[in-house]
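Okay, handing you the structure first.
Left out: one protein chain. Kept in place: all the others.
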Amino acid sequence: MKAITWEKKDLLGLEDLSKEEIELILSTAESFKEVSTRDIKKVPALRGKTVLNLFYEPSTRTRVSFEVAAKRLSADVINIAVESSSVKKGETLVDTGRNIQALKADIVVVRHGSSGAPAMLAQHLDISVVNAGDGWHEHPTQALLDIFTLKEKIGHIEGLKVAIVGDIAHSRVARSNIWGLTKLGAKVTVCAPALIIPPAMEELGVVVTNNIDEAIEEADAVNVLRMQFERDSETAFPNHLAYFKEFGITEERLKKAKKDIIVMHPGPINRGIEISSEVADGPSSVILEQVTNGIAVRMAVLFLVAQGQEIKK
Amino acid sequence: MANFNEKSKILNPEDIRRCLYRLTHEILEKTSDPKELVLIGIQTRGVHLACRIKEIIKELEKAEVPLGTLDITFYRDDLTAVGPAPLVKETAINFDITDKVVILIDDVLFSGRTIRAALDQIMDFGRPRRVELLVLVDRGHRELPIRADFVGKNIPTSDKEQVEVRLKEIDGKDEVVILEKSS
Partner (left out) sequence: MSILVKNGHIVDPANSIDEVKDILIEGAQISKVASNLAASAETVIDAKGKIVIPGLVDMHVHLREPGRENKETVASGTRAALKGGVTSVLAMPNTEPAIDCEELVESLKNIIKDTAHNNVYICAAITKGRLGQELVEIGKVKKNGVIAISDDGASVDNDVLFLKALKQVKREDLLVICHCEDKALSGQGVVNLGLTSTRLGLRGISKKSEYKRIERDIKLAESVGAKIHIAHVSCAESVELIAKAKRKGVRVSAETAPHYFALSEEAVWGFDTNKKMNPPLRSKDDVLAIKEGLKSGAIDAIASDHAPHTQNEKDIEFDRAEFGVTGLETTLSVTITELVDNGVLSWPQAITKLALKPAQILGINKGQLSKGSDADIVVVDPQKEWIATKESLVSKSKNSAFLNRRLKGVVEYVICAGAIAYKA
């Protein structure tokens, strides 16, 4: 068996990980998925450890998923949302981090609007930092659960054709998926309106297209990103309807794709904007399975970084 | 990492075979009804020993007993002792253990910590009537009040020594050896 090692105290992004490290997370997650099927959905792996969710952006699903994951590992969980913390009073991120460390938390899970914020935090702290989404940069656990779900459905990642559709420029989910999938040997096509494709995208090892039908034609799976018209004034599309017409994933469109194409979405979904209700609720959709798998993947990540931290000590 | 040299061979393939037959007889003797038995092997070598015992029961009693596997990684009391990169192996107990007699099977009984973790994990799966422990080798040095119900061989060892059980399925041959730390 090839040597697999996990010696990192943090999970900052999939860009930093080797193929083997990603595979280790996925295989560890498989074991944890079994735990969630038991009557007693809990193992004592992180008993006595404290996981602190530090969220500078509102997020229910990711925060809850991390919370459930930590609890199933028997860790204690504390949630800090930006509104209730001293962040708004001008405390710097590093100071907040140092305070968390002083509270003797073991793992801080951070969601932040600035790309690179978790990396900066990790540099200043001895405790583990897990990136729960930073700016437009990375959302590693989301990509890991996407990949986990794909692997579970299809059995392998190598050679798969995966289309990522939507607001690529502002999507941390897209970036993490691109790193993870390409490292594992999948072929990734990204598809978005021309004006929101960031420059030099091809250099990340993906095919770029503005044609949705072309993007999904040969795809084994399509990952549909959430379109956020409210946040982004730079989008090329004036409104939801125009976007839905040109890029929305509909049953009509899927007829031209592979029969058993898998449709993923990181959620929360905008029905009738990037995806039709029929597809979201249809047989191709694995959206709810993604949510279930998110817990196993996050359990694996928390477990591994805790161990990495012990080794670092 | 310290280096270990092979000091002596304790059991050969025939010894191991005979040991397992004897242990199976002991289990059956103690049980009124083989139907209430379930076997749970601790990853990795405990699982292979459990498989062999399952076959022996089948041969002797013409009965199929359920077999589960247990990876105790998530139940350990020390994260680091696993070393970097624990490859977590499968835990699969696809049957109800409530009111059953669980025969927990491992290769070597040493500190007792693995068994403590395994017991905790078994309890998370249900409430067995009784749990009994079977080990191929008991080498002493217990750190917890745990003892085995069925022991293949007691091998008193020093703390400089290590007992290694090698099984065909993984190691290509059946044997039990004592290793000694080279100074």
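By written order: A and B. Residues from 1 in each chain.
We adopt the following convention: a residue touches a chain if its C-beta (ideal position, glycine included) is under 8 Å from a C-beta of that chain, and two chains touch if they have at least 3 such contacts.
Because the structure is predicted, anything quoted here is derived from the model rather than measured.
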Neighbouring displayed chains - absent chain, whole complex: A
Touch with the omitted chain, as defined above, among A:I80, A:M120 or A:I287: A:M120
For chain A, residues in touch with the removed chain: 15, 92-94, 112, 114-117, 119-120, 124, 134-138, 169-170, 172, 175, 198-201, 203-204
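Convention: only the chains that are shown with their structure count from here on.
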Intercentroid distance (Cα basis), chain B paired with chain A, Å: 39
Complex contacts: residues of chain A adjacent to chain B: 1, 3-7, 24, 27-28, 31-32, 34-35, 38-40, 42-45, 73, 303, 306-308, 310-311
Sites on chain B touched by chain A in the complex: 71, 73-76, 79-80, 82, 84-92, 120-121, 124-126
